[in-house]
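Yeah, one chain of the complex is gone here, protein chain that is, but the others are all in their spots.
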Amino acid sequence: LLRACDGESAADPTTMFAGIAALDAAGAGDVSYLERRRYLPRLKATRASAVIVTKDHAAAVPEGVIAILAAQPALAFARIAALFHPAPMARPGLHPTAVIAADAALGPGVEVGPFAVIGARAVIGAHSAIGPHAVVGENVVLGEYCRLHAHASISHAICGDRVVLHPGARVGQEGYSFTPAPDGSYVTMPQLGIVRLGEAVEIGANSCVDRGALADTVLGPGTRLDNLVQIGHNVTTGRGCVFVAQAGISGSTTIGDYVTFGGQSGSAGHLEVGSGARIAAQSGVIGDVPPGQDYAGSPAMPAKSVFRAIATLRRLSEKSPGDKR
Amino acid sequence: LLRACDGESAADPTTMFAGIAALDAAGAGDVSYLERRRYLPRLKATRASAVIVTKDHAAAVPEGVIAILAAQPALAFARIAALFHPAPMARPGLHPTAVIAADAALGPGVEVGPFAVIGARAVIGAHSAIGPHAVVGENVVLGEYCRLHAHASISHAICGDRVVLHPGARVGQEGYSFTPAPDGSYVTMPQLGIVRLGEAVEIGANSCVDRGALADTVLGPGTRLDNLVQIGHNVTTGRGCVFVAQAGISGSTTIGDYVTFGGQSGSAGHLEVGSGARIAAQSGVIGDVPPGQDYAGSPAMPAKSVFRAIATLRRLSEKSPGDKR
Partner (left out) sequence: LLRACDGESAADPTTMFAGIAALDAAGAGDVSYLERRRYLPRLKATRASAVIVTKDHAAAVPEGVIAILAAQPALAFARIAALFHPAPMARPGLHPTAVIAADAALGPGVEVGPFAVIGARAVIGAHSAIGPHAVVGENVVLGEYCRLHAHASISHAICGDRVVLHPGARVGQEGYSFTPAPDGSYVTMPQLGIVRLGEAVEIGANSCVDRGALADTVLGPGTRLDNLVQIGHNVTTGRGCVFVAQAGISGSTTIGDYVTFGGQSGSAGHLEVGSGARIAAQSGVIGDVPPGQDYAGSPAMPAKSVFRAIATLRRLSEKSPGDKR
C-alpha cells in the first residue's frame, strides 16, 4: 500500500485495510485522506484507521490513527483506491445482438455490448470495450484499452490508447459552418476533416467534438472534457487540457498545453490560447490569451483587471444616489 | 370537472365540454384559463365555452362564457387538462428485442421498449416504462410508475417512485475529478458513490447527473431539471428544486429546498445555497447563498446590488466623454 502510493508511515507494514472512505464516513479498517485544510476538523473526528496527509499535517492526525505521509495526498489516495476498486476491464466477448461489419478489425480481448454498431473498416484496439448502443462509424480507429460508454457515437475519428467516451458523447459529426446563397438559403461548407483524440483523452457525457472542415480537430494527450462541453471544428489543443462542464470552444481556436477552461466559459473562434492559461468559469474569450495568464469576465480580460473593475463598480454604486433608498 | 379543479361556477353543473385550449385558440366546447394579466385582451375575445379565472377577474369574463373561479387557475387548468388528456400509462409487456438480465426483477405492469437493456440485478418497480433504447445499468433500482424515455441511460442509482428521465438523460456516470501525477498525466479520483433520485424527480432531455465520488449525489423529492442541465458529483438538493435549461452545479455543493436556478446559471463547487434562494438566469454563484435570497450576476451577488450596479454603470457611461460621439 505504501509502495502503491509512494508514501511513508511509521506503522506496522503488515497492517491490513478493508477499504477507502472520506474522512467523515470512514470506519475501522478504512484508509482516508485530508483533501483540503478546511477539513482539518473532520480529520480530528475521523474514525478511519489511516489517513494520508502531507508532512505539515502529520501532527494533526489523531492518536490511534495511522498517519501516512505523502507529497500529494490526493494522488496517493487515488492510487490506493485503485487497489481496492480497480478500474473495470473489458469483459471479452461480442454480444449476439451487436452489428459488426464483416471487414471491421477487432483486437484481442475486445468487449462489444448489446446493440452496439461497428461500421465498415473500423479498427478497435485490443482490450477496448464498446458499450451498449454505442455506434462506431466507418473507418474509425480506436487504440487499445479504449472505452465507449452507453449511447456514445463516434465517426470520422482516429483515437489513441485509453480514450474514454462517456455516455452520449458525440465525436466526429459535421461542424457548424455554412454560407448564405443569394436565394436566402444556407450552403454547408465542406466538412471533410476528422477528429484526432490523443492517448487517454476523455470526453464527458453528452459532450460534442465536431470533425474538422478542411483540416482536423485535435485534442492532445490526456485532455479531459467534462459533461455537455462543445468543441467546434478545427479546434486543436495540446496536452492535458481541462474543459469543465458546459464550456464551449468555437471553430479553429488553437489551445496550448495544460490550459483550463472553467464551467460555462467560452471562446470565440480563430484565436490562440497559450499554454498554462486559466480561463475562469463563465468567462468569454474574444482575443488571444498569452501563456500562463489567468483570464476572467465576459468579455474576458486578465483576472486582476476584472476583480478591480468589479470592486470599482461596487464602490461607485454603493455611494450612488440610488443607495439612499 | 369542478371537483377535479377545486373550482366554483354558477353554471349548470351538467354542462359538457369537449376539450381544452389556450384563450386565443379555443372554440365552442373548450375550457381555457387566464394565465397572466397581460392576456386580458385575449379573454375579451375568446371563443371558449368556459374560462378559469381568479375571483378578481370574474367580471372580465365575456357574456356567454362560463366563468370558473379558482384560487390558482393554472393548477385548476392542469387538473382539468389531465381529465381530457390523461398522462400515458405504461403499456405492459416486454418487447422481444429488449435485452433483460435473467436476474433483473421487474414488477407487474412494466413496459420495456425495443432495444432497451436492463442489467444484472436491476429492479424495476411496478408500472414503470422503459423506453426504446434506454439502458438501465447493473444494480439500478427504479421505483413504481417511473418512466425512462428514448435513449436515456442510468447506472449506479436508486430512484423513488414516479421518477422521469427524458430522452437522452444521463444519470450515474463517473464524475469529473482527477489529480495530476508527476509525469503530467491525470489520475482519476475514486468515483464510488451513487445517485439517489427522490420521488417524482424529473431529469430533462440530454441532462447529466454524475454519481458521487465517496458519498452520493442526491436530488430531493419533486426536484425537476430542464434540458441540458449538469449536476456534478456529490451535489445534494432538498425538495422541489428547479434547474432551468443549461444550468450547471459543480461538485459537492449543497442546496436546500425549493431553490431555483435560472437558465444558464451556474454554481461553483463545495458551496451552500439556502432553501428558497432564487438564482437568476446566467448568474454564477461563487459563495454561499443565504436562505430566501435572490442572487444575480456573474459573480452572483444579491439581486438588488446587481441592479444598482447596472444602473450606476449605465448612468456613468451615458455622461462619459465617449457619449458625445
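Order of writing sets the chain letters: A and B. Residues in each chain are counted from 1.
In this section, contacts are C-beta pairs under 8 Å (C-beta built on N, C-alpha and C of every residue); 3 or more make two chains touch, one makes a residue touch a chain.
Remember, it's a predicted structure, so these values are computed and weren't measured experimentally.
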item: Full-complex contact with the absent chain, from B:Gly109, B:Pro167, B:Pro180 or B:Pro291; value: B:Pro167
item: Touch with the omitted chain, as defined above, among A:Phe77, A:Phe115, A:Tyr145 or A:Phe243; value: A:Phe115
item: Candidates B:Ser49, B:Gln173, B:Thr217 or B:Ser298 - the one touching the absent chain; value: B:Ser298
item: Contact with the hidden chain (one of B:Arg37, B:His85 or B:Lys304); value: B:His85
item: Positions on chain B where the hidden chain makes contact; value: 20-22, 25, 72, 74-75, 77-79, 81-82, 85, 87, 95, 97, 113-115, 132-133, 149-151, 166-168, 200, 204-206, 222, 224, 226-228, 239-240, 244-246, 258, 263-264, 281-282, 298, 310, 313-314, 316-317, 320, 322-323
item: Touching residues (missing chain, whole complex) on chain A; value: 97, 99, 115, 117, 133, 135, 151, 153, 155, 168, 170, 173-174, 176, 178-181, 184-190, 192, 206, 208, 210, 214-215, 228, 230, 232, 246, 248, 250, 264, 266, 268, 282, 284, 298-299, 305, 308-309, 311-313, 315-316
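Rule of thumb we're sticking to: only the chains that are shown with their structure count from here on.
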item: For chain A paired with chain B, centre-to-centre distance based on mean C-alpha positions, whole Å; value: 27
